[in-house]
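In this view, the complex is presented without one of its protein chains, the others remaining in place.
We call the chains A, B and C, going by the order they appear; numbering starts again at 1 in every chain.
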Amino acid sequence: MTDVLIVVALLLVAGAATAAVLNRDPVRQALVLSFLGLALALLFTFLQAPDVALSQLAVGSAVTPLMILLTVRKVRRRSGNDHGADEPAGRER
Amino acid sequence: MSFRFRLWVFLVGAAGFAVLFAVACFGLPAFGSGHHPYGVRAVRASLNHHTANVIASVNFDLRAFDTLGEETILFAAVLGAVVLLRQTQDERRKTPEPAVVHPRVRRFALLTLPLALLVGLYVIAHGQISPGGGFQGGVVTATALHLLYVASDYRALERVRPLTVYEIGEAAGEAAYVVTGFAAVLAGSAFLANVLPFGTLATLSSGGTVPLLNAAIGLEVASGVVVLLARFLDQAVEIEEPGEDEESGDPREIEKPRESQGPGKPRESEEPRGCGRPKESEGPEASGASRDDDNRDDKRE
Amino acid sequence: MSTSDGWLAAALVPLLALGPVLWRIAHGPAKDRLVGQNLVSLLAGLALLLAAQGFGRPSYTDVALVVSVLGPTGTLIYARFLDVLPDSRLVKWTALIGVPATVLPLCVATGPGRAMAKLLLVGALLIAGSVVTSARGGDGGTTA
């Protein structure tokens, strides 16, 4: 039964990683990356490595998305004057 | 270099890697087999030192020196981010606009905040007993603080986050690890050797130096992540480049950069400005123009 | 099929449900992406709880505990930056039905004690996190 769980988790990881590569929008990539992180955490747990799963969860579920989204906001704000950004400037808070 | 040529370089490299990888895979022990020469020894060593979580024993006892290296990498990475993302002289700080948060979300975030901190401290404290440890717990602890950003806005977070304390905390965590290592030397053993009494298996005081090193890492990681995220938040929310956001007529702007400059040294001469962000060290007006040039360069490539 | 295999087979249910969610995250509109992100942490928490019981390792519940605390945090961070916090009956009812359906059998298997209280705490956190980030707000619930 453990093998079935491992195989399903591996397929989820492979699917999420592929989707992250195929997406072009950084925000959407961040969301797929969050999914990838949780799938990896599940895989690590099924492989009896909860310590690694915890590391992955701690970093992947809140800190990494926050860093990516902050960077996207900064970069969009910088380039906003030259060629219209996806997000109107001046909404940062 | 043409596309076809690059493709060939890639294919040759990939083929070589595939062959070596396949050969290496055949040399691996079978997946899920019962034969674990390293695992058996690690578990024995861990139980000898009364550490219930073998991973913690490997990280903070058998290979404590490796972990010192890893901790230093994180320390250096945070330091690098702090240097690169500092406020330069032509950038200005503005007060971020207050966010409108749904009261339900605000209440939930405020209730989760102490709980998340408690869970983080729990994970740090029980590193030698259950899954987790200083790194995992440290990141959870740092995340807990940023629930305040979710509950309200960046100004609320800044009120309970004296950044200097966290900068000191990061350095203190790194130092505590090294000091624990040298304490073992003073006790007549090797650097980072486990010299303390091992205690009773599966209690908080078990594992000798393992819980101490865990706590040092927890302090370093929690403070380091807070400092790191503070720089990202500063850049994204507060710091404004010249010509970046015209609508800001806020009188509360702070004109001077926050970082103290070297005594008597003009800032321009002592640091290479162009390395982190493409910008020339001319006046604010001129740098806006040069930034446009940079962007044009980007588009051409 | 032994009892532990039964728990692991039950963990397969939330795990398989993650497949369609991944599709929505990768291809759906902005609203669906956030609902998906919310649902992922809920389903992963349930799968981790069941796996901990299936492996007979109570300490693995810590992983589910961390998910139950950090999952909603991640969702709220996305909500802040995407400026949308959609109502989702799917998430709400998955939490209100799925969490008790998972946690109560686990409690029965664990028996009374502090381990059971911990399971209930994780369950309560999962429900609270999912409901808060998906329930209908007074003004459309978008202001995050």
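Assume a contact is a pair of C-beta atoms (placed from the backbone, for glycine too) under 8 Å apart; a residue touches a chain by one contact, two chains touch by 3 or more.
Basically, contacts and distances are computed from a predicted model.
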{"item": "Identity of the absent chain, which is to be given by its UniProt protein name, from \"Urea transport system substrate-binding protein\", \"Secreted protein\", \"NADH-quinone oxidoreductase subunit K\" or \"Sarcosine oxidase subunit alpha\"", "value": "\"Secreted protein\""}
{"item": "Partners of the unshown chain among those that are drawn", "value": "B, C"}
{"item": "Sole contact to the chain not displayed, among B:Arg6, B:Arg44 or B:Arg159", "value": "B:Arg159"}
{"item": "Full-complex contact with the absent chain, from C:Leu65, C:Ala79, C:Ala95 or C:Ile127", "value": "C:Leu65"}
{"item": "Missing-partner contacts on chain B, residue numbers", "value": "98, 106, 110, 113-115, 117-119, 121-122, 125-126, 129-130, 144-145, 147-148, 151-153, 155-157, 159-160, 202-205"}
{"item": "Chain C residues that touch the omitted chain in the full complex", "value": "58-59, 65, 114-115, 117-118, 121"}
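Throughout what follows, only the chains that are shown with their structure count from here on.
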{"item": "Pair joined by more contacting C-beta pairs (A-C or B-C)", "value": "A-C"}
{"item": "Rounded Å distance, chain A centre to chain C centre (Cα mean)", "value": "17"}
{"item": "Averaged-CA centre spacing for the pair chain C and chain B, given as whole angstrom", "value": "27"}
{"item": "Overlap residues in chain A, where contacts from two or more other chains coincide", "value": "50, 53-54, 57-58, 62, 66, 73, 91"}
{"item": "Two or more partner chains touched - positions in chain C", "value": "59-60, 62-63, 66, 70, 73, 77"}
{"item": "Sites on chain A touched by chain C in the complex", "value": "1-2, 4-5, 8-9, 11-12, 15-16, 19, 22-23, 27-28, 30-32, 34-35, 38-39, 41-42, 45-46, 48, 50, 53-54, 57-58, 61-62, 65-66, 69, 72-73, 91"}
{"item": "Chain B - residues contacting chain A, complex", "value": "53, 55-56, 96-99, 123, 131-133, 135-137, 139-140, 142-143, 146, 153-154, 225, 228-229, 232-233, 235-237, 241, 243-245, 247-248, 292, 295"}
{"item": "In the complex with chain C, residue positions of chain B that touch it", "value": "99-102, 104-105, 108-109, 112, 115-116, 119, 123, 129-132, 136, 140, 143, 146-147, 149-150"}
